[in-house]
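Below are the structure tokens for one structure; questions will follow.
A selection of the complex's chains, in situ.
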Amino acid sequence: MCTATTYKTKDFYFGRTLDYDFSYGESVVITPRSFLIPLRYSEAIKSHYAIIGMATVIDGFPLYFEGINDKGLGVAGLNFVHNAHYNHEKSSSKTNIAQFEFIPYILSKAKNVEEAIELIDNLNIMDTPFSSKLPCAELHYLIADSNRAITVEFVKDGTRIYENPVGVLTNNPPFDKQLFNLNNYRRLTHKDIPNTFGEVELEQYSRGMGAMGLPGDLSSQSRFVRVAFVKLNSLSKDDEKSSVSQFFHILNSVDQQRGCCEVKEGEFEITLYTSCYNTNRGIMYYTTYDNHQISSVDMHHENLDSDELVVYQLVRDEKINYQN
Amino acid sequence: MCTATTYKTKDFYFGRTLDYDFSYGESVVITPRSFLIPLRYSEAIKSHYAIIGMATVIDGFPLYFEGINDKGLGVAGLNFVHNAHYNHEKSSSKTNIAQFEFIPYILSKAKNVEEAIELIDNLNIMDTPFSSKLPCAELHYLIADSNRAITVEFVKDGTRIYENPVGVLTNNPPFDKQLFNLNNYRRLTHKDIPNTFGEVELEQYSRGMGAMGLPGDLSSQSRFVRVAFVKLNSLSKDDEKSSVSQFFHILNSVDQQRGCCEVKEGEFEITLYTSCYNTNRGIMYYTTYDNHQISSVDMHHENLDSDELVVYQLVRDEKINYQN
């Protein structure tokens, strides 16, 4: 499925993996400030924060998987199958927003988590599909700025906004269960461990035994625990390259390798892409399953006051540095 | 510590991670056929198979961590602390070889595993250090050609040669224990799993639950199980780029992230480099911790009949593909 995380050094980084058995034709898409964002139930947004993110553009509309805006807010949508619930009836008191409009709506208008929450409290998420070919995605969201991260879930009982002290999100189960489950791993450590088993000599025969018990499979709960551990223990220099490098190491810990997670007979889920945003500087970095080299797009290298989407195709072919 | 694996598509791939808290100044080193390989206890080898691998060159001698020869045989040495045992007394009936000469010795003379075994059966491994500054490395070995893989351990009881049906090696404990431990994971699967717990409805709430129980930490036994599962379930197209890409995905599953494995207060083991060899074509690929792009060196682009080492410095700085 997917994993999202944050990482902070001098700057603040936000990103995710997208795990699936086929690509949606995604590309890097910059939505400049004057690009008209049409809305199904309200007037189009004419002027807004600039956005960079991964999106599939259909009929001129950027269907974002995740992105950040030029104020440093990040939003990522992750699969939340059977638990996400949207409304079919319009609300008269709240702002009605189609599910697929959620990410651009928030990134257009909120410059931080606090403002995002204010917006969300006033939203009625509609189960309107983008088109007859594109049914509603069942998602929940990691929303973060450099100071705070939250998880937002639209479920049968209504809207749930959780503080996210780990800065991590995967998929099912709902976030409160994911966070509670972390308690079971509280004794894990990057350090050596003493022998407390009993009065018998037991050897620490390998480095790294302090984290024994960390789950290694690809299920959403196991990825949550693993990436949380790697992220919370991560260390790097705070310059750009070192931070970005470490960020990809964090998400590589939940990389889905082809063959390890069968979806249907002979079809396998893989990590289609991994993204990393420097939210302070508006730069997106990414790798794809078959290109290990990091590519990057800088939103500030474009005219952010334009009214046209800027699209960069993903580099999907392995770029090898042939030394001889 | 380290992890080595093999992978077979149309060609045969062999490689490893080297995990440590500091670098030994390693580089890509090609030993052409006429390079004089001096030996401590015998005459130098004047003519031999050509070798490409990762090595630290000191006083003109290539101290290989791992490598392959132009016949397609691969040898990798992995830490085997407290278990490796070398002799202090010379043997009169066997060929005496200093521990650091083992990899070049085998790669010089054996064109496949069978020949390597014949050589090893006749070796007396001496505990002679390369120099007073470089004590003997405590290692065991993965040796593989495209048809067969073995693990070789020099222990107190003598020389142990194990068939290695998984084609994987990490560190402690000795290989027979590592292989036995895999039995505990026999029910893991890349497929969906049925509910056999009992008469109660239990949900498969995520893809990938069939491999729950796979260990996710960095200890040597856990890395062995994890990389074995990923390798044995791996699928890719069989062209060169697809195969190499998948190979790096396999070894990335045991990547050591900075911060997760503390060696001494404030010092952490990381995956310094990851290598992958196409043993059929004599090409080495590698990444370093801070350069996600794959670099490559092709032995056949050099004069393999020369008598001088060819050295390529590792590209350690992140090469980012700036799209704008």
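Note that the chains take the letters A and B in the order they are written out, and that residue 1 is the start of every chain.
The definition used in the following text is that contacts are C-beta pairs under 8 Å (C-beta built on N, C-alpha and C of every residue); 3 or more make two chains touch, one makes a residue touch a chain.
Since this is a predicted model, take the numbers as computed values, not measurements.
Q: Total copy count of the complex, if 2 are in place?
A: Of the complex's copies, 2 are shown; altogether there are 4.
We take it that only the chains that are shown with their structure count from here on.
Q: State the superposition rotation angle between the two copies chain A and chain B, fitting on C-alpha atoms only and giving a multiple of 5 degrees from 0 to 180.
A: The best-fit rotation has an angle of 180 degrees.
Q: Please tell me the distance, in whole Å, between the geometric centres of chain A and chain B computed from their C-alpha atoms.
A: That pair's centroid distance is 34 Å.
Q: Which part of chain A faces chain B closely enough to touch in the complex?
A: By the definition above, chain A touches chain B via 1, 28, 82, 171-173, 188, 190-192, 205-222, 225-226, 229-230, 233-236, 241-242, 244-246, 248-250, 252-253, 255-263, 268-269, 285, 287, 289-298, 301-302, 312, 315, 317-324.
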